[in-house]
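All protein chains of the complex are present and in place, except for one that has been dropped.
Let's turn to chain A:
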Amino acid sequence: MEIHLNRVDYIQVGVTSQKTMRLLPSSGKKATQKVAIADNDGVLSCFGMKKGEAVYLFKTLPGRKISRLDLGGAVGTPQEKIFVCCGSMVRGFTKKGKPFLAFEANLTESINAMHVSGADLFVCASYIYNHYCDCKDQDYFLSGDKINDITCVSSENLTRVVPVLACQDRVLRVLQVYQIYQSFFSFEIAGPPLYLNMSHFSTGEEIVYGTTDGKVGLVQIGEQSATAKWEIDNVKKKGGILCIDTYDIIGDGVNDVLVGRDNGTVEVYGFDSSGEPTLRFEHVLSESVTSIQGGCVGKDTYDEVLTVTYTGWVTGLTTEPQKAEVGPGNEIKMSKETQSKLETLRAELEQLQVRVLQGREQYQQTSQSSSALSGVPIFSINDKFTLCQDDASYSLTLEVQTAIDNLLLQSDVPIDLLDVDKNSAVVSFSECDSEQPNGNFLLATYRCQANTTRLELKVRSIEGQYGTLQAYVTPRLQPKTCQVRRYQIKPLSLHQRTHSIDQDRPMNRLSLVGQFSFAEIHSWVVFCLPEVPEKTPAGETITFCFCNTFLGTQLEATYCKGEGHFKSDNISTISILSDVLSKEATKKKINLNISYDINDDSVNHTLKMIHPKLEYQLLLARKVQLIDALKELQVHEGNADFLIPEYRNILDESANLLEEYKKQPAHLERLYGAFLTVILGLH
């Protein structure tokens, strides 16, 4: 069953964070709902639609950046009290906009996730979870890795409200309280979760999660354990999940899953008869979608999916059919509302232009004075630098609230910049002097087309070569400024955290003994490997497991004060580690006692792991080479019957082969490189 939704733009607010828009419950049956939305300027606003015009109910004054918004209320009453968190404060507003709560959580860091349930308030800073009841401190929990989101499960089966944390180390932590002491069981998932929501399917014990690598899944939380129900893979590489909601937009009586991604995709998944989620609708907005909810906003009786994008556009995808407004006389009639809207906009623009001109003049005048300083406020950049598991490359996305003029990429390590189809910017590589004094290995400029607010790039790194990638973003905004963002390329950049490793593989070991503290060795590990929490973990010793996304080899790091053990089936990983660690230790003037235990089988094992991949790629390359010649033969002879089945097969599958070949540029060369480093690592 396909659905068709039409896009309607409502209003634009400031730059928004994730989970900052909610629909207030409607008062009557099928009446339109009001929208509560908070932005990074600290403005909380609430509006409703009246005859196609957005009418504000209230709007607060600007303040600190609001990072989350949630609705709450006493149990049994409509959940229409609005809670926002900014900094370490939680504020409450009634639906009329009257503030009734200003609660200082007394956390050293600012709150980045919040959940409200009845009188209970759950807040999370980077690593700390805190629970308050009626603003009284109840309990807290220190997580092993960064907390991205929080939600709570409550149902009759569970005795009380159960908080669930989504942590950066790919774990959902389910907390349970026994008096003051907290124990938890965790549920491991495939990617770092970024979003959690109570689902509204059958019971309240299920939780939908979304990951930064674009997967959506459902888990059922039980008393002692959790079970996965389903997971939607991100085959088409559509971008990470930023928001999810469940709402019956299709109208078949079953709640559908609404998904918003960071590349602007909005999706609706329905459920078929077997209970499997299937994609029913897809729409691409130009910016990342920060919040999504199903409801009824624009017009009575028409359900819609309401989305908020990064730059603050509130957009509805409505089931209301679009009217064909072609009137007589071959003219498109613009509805009166839009016309008046346009006129007011134009008038506003003119006024603004006058004011801007004055501003410019004033700015010019200040440039004459010798004592004045000039500084331009920092504009916000929404950036993400993540490792893609499938093609073992990093993707860098940059999003600015106004159009980007140009981007300069500079790197002091050799990296490859890959072309992204969606990207329309004109890229130009500049000659660089890789030797001192400047030490640039990559200098590239992206000149963007008008109205580009989002840029996506792909970068391929080489393990063992480490340094920084810097992006200078210049938006099209007067007075012109540019901002630099730095991204570390770590020595073992292609490694990814996993939960466990296969112990049966032949392993090489590297052991370090020396006078170093736990914090020191942890900082070295953070320096070498991605996805390790920066905070020194609690406890005496710690173990992290990794796998190489390119070759599939593994690494286990176990360390404590004065001692560190690393084992991997890939000898080049071990050699890179020992190189970097000894360099780091020398910097701190710490004497390291390094011992190796090289397992000769491991080389064979790694080569065997590379072998099928290499063979497959070689075969693919050979087949692709043949395609053109075979096609020519086919045209020449009129048919392909005379060819041997193998060749006929290539011809039949030529489209697939070509597509696969195109998807993995230079894959073969990279494998050769990996092969060589393994051999070199031996010596």
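Following the convention adopted for this analysis, a residue touches a chain if its C-beta (ideal position, glycine included) is under 8 Å from a C-beta of that chain, and two chains touch if they have at least 3 such contacts; residues count from 1.
What we mean here is this: contacts and distances are computed from a predicted model.
Student: Out of "Bardet-Biedl syndrome 2 protein homolog", "glycogenin glucosyltransferase", "Mitochondrial pyruvate carrier" or "Pre-mRNA-splicing factor RSE1", what name does the UniProt record list for the absent chain?
Tutor: The record names the chain that does not appear here as "Bardet-Biedl syndrome 2 protein homolog".
Student: Can you tell me which of A:Val427, A:Ile462 or A:Leu668 touches the chain that was removed from the display?
Tutor: A:Val427
Student: Of the residues listed, A:Ser45, A:Gln168 or A:Gln401, which one is in contact with the missing chain?
Tutor: Of the candidates A:Ser45, A:Gln168 or A:Gln401, A:Gln401 is in touch with the missing chain.
Student: So which of A:Thr338, A:Ser517 or A:Thr541 would be touching the chain we can't see?
Tutor: Missing-chain contact among the listed residues: A:Thr338.
Student: Which of A:Thr227, A:Thr366 or A:Ser517 touches the chain that is not shown?
Tutor: Candidates A:Thr227, A:Thr366 or A:Ser517; residue touching the omitted chain: A:Thr366.
Student: Can you say which of A:Val55, A:Leu279 or A:Val356 touches the chain missing from this structure?
Tutor: The one listed residue touching the chain not shown is A:Val356.
Student: Out of A:Asn451, A:Thr543, A:Gln625 or A:Asn649, which touches the unshown chain?
Tutor: If we include the chain that is not displayed, A:Asn451 is the one touching it.
Student: At which residues does chain A meet the chain that is not included here?
Tutor: Residue positions of chain A that touch the missing chain: 7-9, 12, 311, 313, 322, 324, 326, 330-332, 334, 338, 341-342, 345-346, 348-349, 352-353, 355-356, 359-360, 362-363, 366-370, 372-379, 401-403, 406, 408, 410, 412, 419, 421, 423-432, 436-440, 443-445, 447, 451, 472, 474, 476-484, 628, 631-632, 635-636, 638-639.
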